[in-house]
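A single protein chain has been removed from this complex, and every other one stays in its place.
Up next, chain A:
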Amino acid sequence: MERFAALLDALVYTRSRNAKLEQLAAYLRETPDPDRGWALAALTDGIAVPAVKASTVRNLMRERVDPELWTLSRDYVGDSAETASLLWPEPATSAETPAPPPSVCEAVETLFAMTRANVMSELPRLLDRLDAEGRYALLKLATGAMRIGISARLAKTAFAQAFGVALEDVEEHWHGQTPPYTALFDWAARGAPAPDTGDLPLFRPFMLAHPLEAETLDLADYAAEWKWDGIRVQTVRAPGESGRGETRLYSRSGDDISASFPEIVAALDIEAVLDGELLVRGSHQGGDEGGAASFNALQQRLGRKTVSKAMRRDFPAFVRLYDILQLEGEDLRALPWTQRRARLEALIPRLDPDHFDLSALIAAPDFAALAALRETARDAAIEGVMLKARTSPYLAGRKTGLWYKWKRDPLRIDCVLMYAQRGSGKRSSFYSDFTFGCWDGDPDAGAELLPVGKAYFGFTDEELKWLDRHVRSHTVNRFGPVRETDRSLVLEVAFDSVHQSRRHKSGLAMRFPRISRIRADKPAHEADRIAALRALVRD
């Protein structure tokens, strides 16, 4: 438990992603089973301990500490588990040697064995064996609220780093495993065979694309498709534990989003693993022929635990299929793209047409013709073009030379720097997060700047130093880590698209804004107006 408590604190205080990865990887490498597996579960999904609730901790403390002192302390610290860990009375030193701190596994098993009836006497016995850091870790673990910024993705990356295995393999084998993940550690740390996941509807890692940097490609070697703007999903159907068939829908990160899209899950009755884009019916992308609404429409459906009939009616979702990984027990991933494509096309007539269609290939005789078609993509509100090597197997991750995304060129607009915030980690001494705005009218006639976006990349290290100096010498106001500047600097901002948004005062929100150029040469009043940005909206 001490090592886990130290890890927890280190993760709390570390801001850099790489340093978090290193700490987590070292812990996973050095800690024995099953402690490391339980720790991993606690850090990612949390461990549900039915007998311990947030109120349990309060009630325990009420028995030991004056209520007024508890309230004063809790208000100051701001976190009940932390307050309790600090206020917990050290057990009186007795002649008998105190029990040593529990291992994570012992703590978890003891917690699981507690009942509502005995938790008030059993939990103190565990707390008495720990120091303040240990008590904090135990209470956080028991109440399932870590909130220390460890995503499942980060945990898997750390796991891969710890044992020198491929992240894609970790993602593939992770699914279907339950804490303390002993089979997974046996595979990665001891070279045992990968866990047998047989008939479960599990996630397979996606094949991803690199941005196209070459000037041209031979379309005899590469097939072209439109790049649709939804979310990449994997639809998986397998016999499941019941043997009667189970379907799951996974996002690109491997999160199970089946509950948000029950109609898709219900629509697949063939055992298969399908790769595609989740979209909502409409005519925004590619007109009637494109048949897909904007990303904003899809957003109405994302992240919901339950879906109303009205939601399903107003935002009907479907999957536009790009690829097929498995069909009726046969793994197709090693086949060249052309053969997988043929299998996918042959499958389409067997699928429910309301919920699955095929991503069409773009018929272009050569690359120049494709480039010309891509030029029209913005008018059709399509994100860009995908290029796939015809010989390409389906490989996890981003492999060079096989798949390319060729996004349309970014939009650009000149904005004025308004606020800057200090970064974190290596950038903690630099003002590196920039908020910028456009004029809401004629700046020479008293117009004001309204914030239109925020960006923290796009610049070089040298440019960052320059920007940091600019912020420090042009500050007019400070709000904690934020500085307001004198609004004298013009920044050229590149972005993929701009949308209506009620969340911003300007009524607009950019997608993927980044600083493309510092325009120190341009006077602030010559920066663009909100109207110019609004004209680029294609909602």
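Simple rule for what comes next: a contact is a pair of C-beta atoms (placed from the backbone, for glycine too) under 8 Å apart; a residue touches a chain by one contact, two chains touch by 3 or more; residues count from 1.
Definition applied: contacts and distances are computed from a predicted model.
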Chain not displayed: protein name in its UniProt record ("Ligase-associated DNA damage response exonuclease", "Cytochrome c oxidase subunit 2", "Multiple sugar transport system permease protein" or "Respiratory nitrate reductase subunit gamma"): "Ligase-associated DNA damage response exonuclease"
Contact with the hidden chain (one of A:T14, A:T143 or A:Q285): A:T14
Among A:E2, A:D45, A:E82 or A:E484, residue touching the chain not depicted: A:E82
Touching residues on chain A - with respect to the absent chain: 9, 12-15, 65-66, 68-69, 72-73, 76-79, 82-83, 86-87, 132, 422, 424, 426, 428-429
